[in-house]
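One structure follows; several queries about it will come next.
What you see is the complex with one protein chain gone and the rest in place.
Entry: subunit A
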Amino acid sequence: MSEAINKSRASKFKQQKLPARQPILKPRSVIPTMLVLGIFFIVMGVIFVLSVDSVIEVSKRYDDKCEIGSNCTITFEPPSDMESPVYFYYELTNFYQNHRRYVKSRDDTQLGGEILSYEDAEELCDPIISLDGEEKDSMVYQPCGLIVWSQFNDTLTVKNGDEVLDFNENGIAWESDIESKFQNPDPKPDPDSPTTLQSDFTEEHFVIWMRVAALPTFRKLYAVLENGKLEQGKQYSVNIENNYPVSSFDGQKSLIFTTTTWVGGKNTFLGYAYISLGSILFLIGLGFLLKHLIKPRELGKEKYLKWE
């Protein structure tokens, strides 16, 4: 009987005898890894910086140049040719889209096309719930919530002289958002009703606005120039219908035109971070190497064992 017990116990797991490797950090593996990794990071960083260098970005602040409620024009001149696609953004600063009160104030099922009852809206959309605070289902804002209510509503048109450039405002939001996350309710909200905050739930500027930004300074895509280019030296103008007030919260509004490369836009941080990290790794690796060459410690010698 005991033999049977022992047999069942004799598994390597139960006897804690599983075959294993015991990696240790030894100079032979650590120093080369550090040096190689250091070089790799420097190279990566340099490639990164070089490719980012080719990105052309034009940024123009306009909130200080325009009166709220007025139409105005901002001109800009690309420093060099900007090949398509050229992305056109608006940027807001000091705008806390990630504030808890703001982020939570929306209802995804309503945005997905369902008619919301007052009770649900009250819970999810506080403080923008219903027109005049009436507790009726029919008075619930469509859609409700702070994000919808505070939607960016400047209209921006890019012109070359009088010619309106072919900046496409469609196809800028996530496909998935337009296809399944955002759906118009049935019936479609009446654009003239005071409860309607957004008459078309799949309107792409709206959809982009609903994807809250993670940081208080953010850019949101406004349009894309898919064909043609912005030429160096030419004067381009942006016609702005300036509706969105930012001065009350010390915010700024800007326009940005940028080209992209394989890593996106003018990403300065990542490249320099890679170069610095690579250099640090390399230097430390070198330091370890020197220490190891000058005053090495033999492995596996008892003389280092000090017993109490």
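Here is the rule we go by: a residue touches a chain if its C-beta (ideal position, glycine included) is under 8 Å from a C-beta of that chain, and two chains touch if they have at least 3 such contacts; residues count from 1.
The criterion applied here is as follows: contacts and distances are computed from a predicted model.
A.B. asks: Name the chain not shown, per its UniProt record: "Phospholipid-transporting ATPase", "ESCRT-II complex vps25 subunit", "Ribosomal RNA-processing protein 14" or "Transducin family protein"?
C.D. replies: The correct option from "Phospholipid-transporting ATPase", "ESCRT-II complex vps25 subunit", "Ribosomal RNA-processing protein 14" or "Transducin family protein" is "Phospholipid-transporting ATPase", the UniProt name of the unshown chain.
A.B. asks: For subunit A, which residues lie in contact with the unshown chain of the complex?
C.D. replies: Answer for subunit A: residues 2, 5-6, 9-10, 13-27, 30, 37, 41, 44, 48, 57, 85, 87, 89, 91, 93, 95-103, 123, 127-128, 146, 149-150, 171-177, 180-181, 208, 211-221, 224, 245, 248-250, 258, 260-270, 273-274, 277, 280-281, 284, 288, 291, 297, 299-300, 302, 304-305, 307-308 touch the chain left out.
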